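Please read the structure below before turning to the comments.
As you look at this complex, bear in mind that one protein chain is not there, while each of the others sits in place.
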Amino acid sequence: MSRISSLSHPANAGDRAGNFAAVRALSEGLVAPLSEADATLQSMEDASPAKWHLAHTTWFWETFLLRDHAPGYTLYDERWPFVFNSYYEAEGERIDRFSRGMLSRPTLSDLLDWRAHVDAAMVSLLDREDLAPLIDIGLAHEQQHQELLLTDIKHALFQNPLGPAMWDSPPPPAVHTGERGWHRHPGGIARVGHLTGGFAFDNEGPAHRKLFEPFALADRLVTNGEWTEFIADGGYAAARLWLSDGWGWVRDHGITAPLYWRDDEQFTHAGWQSRDPHVPVTHISYYEADAFATWAGFRLPTECEWEVIARGTQGEVAAHDPAAGNQLDRAHAPMPKGGTDLFGDCWQFTRSAYLPYPRFQPAEGAVGEYNGKFMSGQFVLKGASCATPRGHSRASYRNFFYPHQRWQFTGLRLAKDLP
Amino acid sequence: MSRISSLSHPANAGDRAGNFAAVRALSEGLVAPLSEADATLQSMEDASPAKWHLAHTTWFWETFLLRDHAPGYTLYDERWPFVFNSYYEAEGERIDRFSRGMLSRPTLSDLLDWRAHVDAAMVSLLDREDLAPLIDIGLAHEQQHQELLLTDIKHALFQNPLGPAMWDSPPPPAVHTGERGWHRHPGGIARVGHLTGGFAFDNEGPAHRKLFEPFALADRLVTNGEWTEFIADGGYAAARLWLSDGWGWVRDHGITAPLYWRDDEQFTHAGWQSRDPHVPVTHISYYEADAFATWAGFRLPTECEWEVIARGTQGEVAAHDPAAGNQLDRAHAPMPKGGTDLFGDCWQFTRSAYLPYPRFQPAEGAVGEYNGKFMSGQFVLKGASCATPRGHSRASYRNFFYPHQRWQFTGLRLAKDLP
Amino acid sequence: MSRISSLSHPANAGDRAGNFAAVRALSEGLVAPLSEADATLQSMEDASPAKWHLAHTTWFWETFLLRDHAPGYTLYDERWPFVFNSYYEAEGERIDRFSRGMLSRPTLSDLLDWRAHVDAAMVSLLDREDLAPLIDIGLAHEQQHQELLLTDIKHALFQNPLGPAMWDSPPPPAVHTGERGWHRHPGGIARVGHLTGGFAFDNEGPAHRKLFEPFALADRLVTNGEWTEFIADGGYAAARLWLSDGWGWVRDHGITAPLYWRDDEQFTHAGWQSRDPHVPVTHISYYEADAFATWAGFRLPTECEWEVIARGTQGEVAAHDPAAGNQLDRAHAPMPKGGTDLFGDCWQFTRSAYLPYPRFQPAEGAVGEYNGKFMSGQFVLKGASCATPRGHSRASYRNFFYPHQRWQFTGLRLAKDLP
Partner (left out) sequence: MSRISSLSHPANAGDRAGNFAAVRALSEGLVAPLSEADATLQSMEDASPAKWHLAHTTWFWETFLLRDHAPGYTLYDERWPFVFNSYYEAEGERIDRFSRGMLSRPTLSDLLDWRAHVDAAMVSLLDREDLAPLIDIGLAHEQQHQELLLTDIKHALFQNPLGPAMWDSPPPPAVHTGERGWHRHPGGIARVGHLTGGFAFDNEGPAHRKLFEPFALADRLVTNGEWTEFIADGGYAAARLWLSDGWGWVRDHGITAPLYWRDDEQFTHAGWQSRDPHVPVTHISYYEADAFATWAGFRLPTECEWEVIARGTQGEVAAHDPAAGNQLDRAHAPMPKGGTDLFGDCWQFTRSAYLPYPRFQPAEGAVGEYNGKFMSGQFVLKGASCATPRGHSRASYRNFFYPHQRWQFTGLRLAKDLP
């Protein structure tokens, strides 16, 4: 998912210093329950250590803001950019294959010192209007890494046979929704993509017209209980339900349930917990989502179908209310709780491949280099999960993952054609 | 690529017996220059031995026509369906992982006897109107395997350090086209997908409306000479030109040129031949096509853009004139020769992922099972190559391959946005 | 196993021309039942196609005899040495990784022509006394490849789900031996290694003294029936019986029986045949042999223990009587038949790693380059199998394979300490 891009237009310029402080503080809050060793773990190539996320986001501010725009600024440690740079080829050679999981040094304490140093230096830049676009990108970038930090550490703790918890908080009470209802759409032409003045990544534009046939989108997510029926009905053993690549994946990896399931339990940031049948299923792959939809007699929505419903029911700006929706903060483990919102429980797979919008132009330079770069082999997800920072997502947001990946809070909202 | 599907409407019913005889004879003509050992080779998992193609297509007729519809027909050898069935899970369990390249038995002669037996038995079914749709599928299926047979054996012979030739015929004289011109399209709404009465695979439908922005499609393919400039300019070493997955592929496999290139030569069905700078480049991956387009300052077309230009310039029905366009027959090695036709030189990558059209419904049963099954991770190619049997393709045809595959005659036609 | 080396002393000089003709004819006789396609198959990296064995042995004669010693000889085809050379780095660069299984050309007929050409040219060299050592190596080398040809083609045909037979001949009647008896040895000092005047590979020398403790060697091989008891007793599931590497191999590959076993059948050169409990078990790995011996309360012999018993019971020269012992010829499939001979049923694992004898010196030059080269990671096997050409083995012969390999006719003769 990680990527950086140009933005459209700065929003909330007046709050920029406050936003900066809040975002930076949240990152540090998220690692507060972790030990030095927890924060160093890397469980797979797709994931990074918590410490690395703290450092990489700081590298961003130091490189693209302080180095380039703060007169006289010198790097805190000139060896660190090499280690904490990620995929920005334009920013210079990176070592070919060192494992981020071997970075016991610098220590967590060293990195927190670096963060404080950079935060102090940033103060002088936060009110420069010419830097506002870059700063907004930096904030969005750090928020993306906050979600990755949470899903990566969950995956790492899961590897431990002792099943350690990061938070002791119990899961929030689930919202017990009833029968599945439908948001109906009559078809026709509508505009999609980034429409308003707020911040957006370059891949959300240009806004453009799209033709729709009549369709409907479910008003709630598929639940753990429904998934249990799918399993009981032999869903993981029925080749005819699966995409060809998906069936190969199921057999090669012996997949028989969503990630993190064990008997009637589920691994969470609060350790192993009993599984509530009423909350949305999470940690499924695209292949699983597609097979379930086929089994259920429905289909996945396209990304544009999802988007027009989101706008229609929840509006463009308020789509993902920063003041509500998910419980991510320093004191609680992120857990989906169900309900009818399109945002805040889990990312929802669409059947749309992640491809450029018509007339898409990647931004220039290293900062904007990398959204277009991922436009093969991945699928778009819409919404926001319980681990997405409040206010980070919107109707036009395009998240993307490979069809086999499932360590994010990924779920499924069904769709169907209307006559 | 291999897939089978429902059809729309039978065409040329009067010629069905003649078509059957011609298609069956062409398959056998294609293997005439091969030895028993050549016909047994399998060079990679994506490819199959020539003998297997001969047998698999025969299995199709025996299974879906003779077994199901010819009263009293008994299988020629009841152990063979297990071996020559391909991906039709609905037709029963297949062995997990035997290598088709180990099938020295049955012999080529055994298989030709089987073909003759099946052809004789088929005579009584060829004029049954109720079977016409199935027969048309069988013909299209066998034509697809003719192209695969040719590209698979080319890949197998290429593995031999001695560089053996299958045909001695020299490559045809190239058509030296001039400067790149453009087919322009003003944008607006147009219908795409299978529109007319002829045969089509299920993935070409349903026909539907599509919104276009103004764009242009090049009137000729990118040539070997242009590709040489790309290489000379460091195209394979410039990370910024490549998709992220493509760059990984380039580095993991040490890619520095199209498949089959060596110095100023190119491996062909007629062995190693000098490379003509004026003919279309072939045997490139999606990743390479995309990087080239970026380097050249253009982009790949979408599948629908390609289709509306094909209809506009060449018409729906005559799009791929069976009486012209490519030189595939028993006496000549398939080689692209250039020119301005959209069909007949090579398959052209589009930037469209291979996904279902709106309201797509896979056909019922084993025959129609498998088009939808491949709808993840692949890209659509349009046109037809010099190895495509005459009359097999059309404007709505959707070929598809993974972005790293390049053993087909794959090439590139540039596109650009218009104001 | 394939390797070449210096020899001690030529034997049977008078018969050299006759031996040459007989050995060369046997190679061609072995491929007589094979089709062009059979002869091209390569089922794994350890194996080579039958055609390649025919060609590689011919390359040996052409290179080390004709090229180096026949005045005016020109290579039959100068591109072929590159393709049919094997591991002789000293003979020039070889291509890094082409698959021998892709060599449909040259054809079998081309290669037989080459063989005839080389055989004719060899006539003038066969009575040159200075070349006798090289010729004896060439004969031993071709005999080794005869055995590999047989075991490689068996492995290739086994991959075919149709289970084709190479020979129709039924297995020979088994010799039903009774209770296991023992060859006892009182311990002390004995000489081992190549002692007499006949041909031997360099790794069989120098002859040297060895200290023995009292021990006994079984007078017959372990049988299929005994192996079935091992399986029934949970032998493949009991970690404590296995070497650590062996247990890893069992689990990684899901091993539950010797290679080529299926229900109560066994794959042979004559296809699937019912398995005789009275004949020696074959196609087992070192790991399996060691686990069985542990289970049975015995151990494997050392290579020197085996050798001194072989000398004591059967003599040095007559150890492997050319006129008896195994049934390898053009008309019969090789099958172990049991009995009390140390030679001729199967190769017998010893617990001795394949290492240099004291004061071992590899021979100079390409011909003698490669026995020492394999002296890590492999174990010594003694005896000779039903697929070993008559007269090829002897008491001092050291065959060697990796502990996981089992496509040879490998079996097991138990040993024990005596007080």
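List of remarks:
All chains are identified by letter, namely A, B and C, in their written order; residue positions are counted from 1 within each chain.
Keep this in mind: contacts are C-beta pairs under 8 Å (C-beta built on N, C-alpha and C of every residue); 3 or more make two chains touch, one makes a residue touch a chain.
Since the structure is predicted, the reported quantities are computational estimates derived from the model, not experimental observations.
Across the entire complex, contacts from the unshown chain go to A, C. For the chain missing from the display, the contacting residue among C:286, C:306 or C:347 is C:286, taking the whole complex into account. Within the full complex, the residue among A:75, A:102 or A:237 touching the omitted chain is A:102.
The hidden chain makes contact, of the residues C:106, C:246 or C:391, with C:246.
When the missing chain is restored to the complex, the residue among C:79, C:184, C:209 or C:262 that touches it is C:209. By the touch criterion stated above, the residues of subunit A touching the omitted chain are 35-41, 43, 79, 82-83, 95, 98-99, 101-108, 156-157, 159-162, 164. Panel shows subunit C; residues 87, 89-90, 189, 208-211, 213, 239-240, 242-246, 286-287, 290, 351-353, 355-356, 358-359, 369-370, 372-377, 379, 403, 417 of it touch the chain omitted from the view.
Everything below uses one rule, namely that only the chains that are shown with their structure count from here on.
Judged by the touch criterion defined above, the protein chains link up one after another in an open path, with no loop closing it. Centroid to centroid, with C-alpha atoms defining each point, subunit B and subunit C lie 47 Å apart. Once the centre of each chain is set as its mean CA position, subunit A and subunit C turn out to be 60 Å apart.
A separation of 38 Å divides the Cα centre of subunit A from that of subunit B.
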